[in-house]
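Shown next, in structure tokens, is the structure this report addresses.
Missing here is one protein chain; the remaining ones are kept as they sit in the complex.
After this line comes chain A, so read on.
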Amino acid sequence: MTMPYYASPEQLMRDRSEYARKGISRGRSVAVLTYADGVLFIAENPSSTLHKVGELYDRIGFAAVGRYSEFESLRVAGVRLADVRGYSYNRRDVTGRVIANAYAQTLGEIFTQQTKPFEVELCVAEVGDTTESDQLYRLTFDGSVVDEPDFIVMGGQAEAVSANLREHFLPGMDLAEALRVGVQALSAVSPATSAGNGGPGGLLSAEQLEVAVLDRRRPKRAFRRIVGAALRPLLDRSEEPAAVGGEEPHTAAHSPSVPQPGTPAGLGEPSAPDSGGTAGSGGEAPTT
């Protein structure tokens, strides 16, 4: 007969928290910012297929940091919950709060009942009709859920990025400006920039970023990824606001006759299926 080790509940919880926290801070950061037309997700993510940001429902998006397999299964569960609810009630009855609650319950249960907690931190974002009705929920590994205004930073050196954003973030920025503020904040602490290519002050390039928006002006599905040909001009423009006008930063690589099969267009804006017709990614220069 062996006696099981005794560990106090406090000790157990502390150990698990520390374990999860360590796992999460090893990764790269994700920033979720509100801007004039919705919510902007920026993730430092060199992979173009293993996404950290995803669509849950018409007006609801998802961002996560930590262990990919764990948050991916949570993302899938969120999509399933949203679709089941939308199918059995109505599309309008799917809210970010319901999904955030389900995540909170699940994460809390796993944290208390299983030996290894999930090393993830999630954000569920929902756009409403106005800036005031946008919601950002932060969910941590222990199942606590917080509703935060303006922006959320998760993973990596989240505190440093948050501090940087607190200095530069303004409510109601346009897309290019919000992207500039977000990328600048992520780049300031990223090992990928200070270590090598750009030296101090260098910004993360389009290849190192995963960018998506929930754009409230899109008719049905608000989620849209900004990739490749649409992202690069947007980044260039936000880097040097003076150099606009000259070359048309058109999304010409996605001419309407050959839409990218991989980027679902939603049903609106037939003239710009991959750009969603945002001023930021169209031909127009930003006003700032």
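By definition in this document, contacts are C-beta pairs under 8 Å (C-beta built on N, C-alpha and C of every residue); 3 or more make two chains touch, one makes a residue touch a chain; residues count from 1.
The rule is simple: contacts and distances are computed from a predicted model.
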Field: Chain left out of the displayed complex - its UniProt protein name, from "Putative ABC transporter permease", "Proteasome subunit beta", "Na(+)/H(+) antiporter subunit C" or "Quinol oxidase subunit 1"
entry: "Proteasome subunit beta"
Touch with the omitted chain, as defined above, among A:33, A:56 or A:124: A:56
- request: Using the definition of touch stated at the top, determine which of A:17, A:101 or A:205 touches the missing chain.
  value: A:101
- prompt: Where the complex has a chain not shown, which of A:15, A:109, A:147 or A:207 is the residue touching it?
  reply: A:109
- request: May I ask you to list the residues on chain A that touch the chain which is not drawn?
  value: 49, 51, 54-56, 72-74, 76-77, 79-81, 83-88, 98, 101-106, 108-109, 221, 256-259, 261-262, 264-267, 270-271, 273
